[in-house]
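Heads up, the thing below is written out as structure tokens.
Yeah, one chain of the complex is gone here, protein chain that is, but the others are all in their spots.
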Amino acid sequence: MFNKANHIRENYLEMTMYPSIFCSGCGVGNVLNYSLRAIDAEHIDLDGVVFVSGIGCSSRMPGYIDADGLHTTHGRAIAFATGVKTSDPDLNVVIFTGDGDAAGIGGNHLIHAARRNVDLTVVCINNFIHRMTGGQVSPTTPLTSKTSTTPYGNIEQPFDLCSLVIGAGASYVSRWTLGYPYETIKAIREGLRNKGFSFIEMLVPCPTGYTKKQKIPDGRETWDWYKESTILRSQYMKLPKAERAKETRIVIGKLRDSPRPEFCDTYGKLVEKYRL
Amino acid sequence: MRTEIRIAGFGGQGIVLAGAILGEAAVIADMEAVQTQSYGPESRGGAARSEIVIADAPVDYPRVTVPDVLIVLSSAAMRKYGEDRGEKTRIVVDDDLVQMEVEGAERIPFTMTAEDLGRRIVANIVMLGFITNRFKLVPREAIEKAIMKRIPKGTEELNMNAFQAGWDLADGKKPKKAKKAKDGKKATKGNKDGKAKKDGKAKKDGKGNGGKA
Partner (left out) sequence: MGEHLDKEHYDLVCKALGPKMQFVQGDVAYAYGALLAGCTYFAGYPITPATETAEALARYLPQIGGTCIQMEDEIASLSAIIGASWTGTKAMTATSGPGFSLMMENLGYAVMSETPCVIVDVQRSGPSTGQPTESSQGDIMQARWGTHGDHEIIALAPSNVQECMDLTIDCFNLAERYRNPVILLTDGDVGHMRERLVIPDREDYEVEFRVPPPEDKEAYVPFEGDENKIPRVANFGLGYHTYVTGLTHDVTGLPATDDADKHTQLVTRLVEKITDKREEIVRVEVEKQEGARIGIISYGITARPAMGAVRILRERGVPVNFMRLISIWPFANRQVAEFAAGLDHILVPEMNLGQVVHPVREAVEGQCPVSCLPKIGGVMHNPQEVSEAVEKIPKGTKGATGGKKGGKKGMKKGGGR
């Protein structure tokens, strides 16, 4: 009988790297699984894919895939990926990044890649925390959260990453939690298919770095917390306008799907016109 | 044999371009040449300087030590770069835009002549025509070729007229179109275009041949 998990393991994973560095209860492995299933479902030849990442837990993901991988400097994954893609537009470029990597130190590259609409698929694992360094506040840490550098609670308004990249011009944007595996796989597939800048934000638990500090118990209750803290876009849109403004839950779902001219395509046309 | 030329003025007068043309002309004529420049952060206004060293052997030090020829196109440039000259230096200043007395200087109406041709921006080419004839720095064919390479398309005739007008000035001939009496012209210009007389503020006319350094 065909076993999907075995199929993914045998065809996609770099088994010499296991066991992984990820903590038990961490969501990074799930996102890796969903991402590879999306690639598999799209019948994309792995030889033509480059996985690019920066620094942080999520940025270790390409190491576990038996494919070309570029594990770069902190925050710069999208800038490196822009170089890979714009020099060889035939390659399929997937970026694994985190909230600190993409929105903190690398925020500028994030918005500019969205603005250019370079054909990149960014899977951003938002665990609300800088975990690799031990659990410091990040640009997406919710207000009042306690972290090692906000021992009295976070006073800074967090980024809504999806709104940020939509504002910057991203052509495909979705946000999901681990509780929606099929929706996530579908979103990543759509992101891969979209010819332009695609951003899939995954809200994932970090038991050792975030949820524990907020006194959210592990396991089932963590997943419940994510369910309670989010609202599907379809439900959100049904709310009366006044209620929407007051809504504190994070909106999840497909948030943008408006293709527009892609950078490499436009550049290719320019070259066609001016090539001697 | 090493000839050092310094051209100074304000940004927007095409100082750097004039230097580049002169240097290129030397290279076209199979001489050795280096052109250097210095300027401030401003593209328009501010003092600008372009230096050309022409030699018959490879040039080591690329800058001017004591200029053989010093061309100054503004009062501010005169103050900033004009003192740096020696006994042998032959100095030429713009009659209208260098407003102080300069000892031993030839006063030539480059800008006025360009205005008479219809475009103040070609004053730098008038100047090149003048110095090519006066100092025989480079062959005329070479500099004409260099001018044609570096000017915007469609301005060939204007620039060649400017070059000829400058050439004629060196022969003591009055350029064809400069008919009005000099005093009268000055008065007209003073009234009409008073601002432009002040250094660094000739913005209206500063565009065009100046280019970016």
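Note that the chains take the letters A and B in the order they are written out, and that residue 1 is the start of every chain.
Following the convention adopted for this analysis, contacts are C-beta pairs under 8 Å (C-beta built on N, C-alpha and C of every residue); 3 or more make two chains touch, one makes a residue touch a chain.
Just so it is clear, the structure is predicted and the values come from calculations on it, not from any experiment.
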Can you list the shown chains that the hidden chain touches?
-> A, B
Pick from A:6, A:108, A:133 or A:258: which residue touches the chain that isn't shown?
-> A:108
In the full complex, subunit A touches the hidden chain through residues 14, 16-17, 46-48, 50, 52, 62-63, 66-73, 76, 79-88, 90-91, 108-109, 112, 267, 270-271, 274-276
Residues on subunit B that touch the omitted chain in the whole complex?
-> 19-20, 23-24, 27-28, 32-41, 59-63, 65, 146, 213
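Here, only the chains that are shown with their structure count from here on.
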Go ahead and note the Å separation of the Cα centroids belonging to subunit A and subunit B.
-> 60
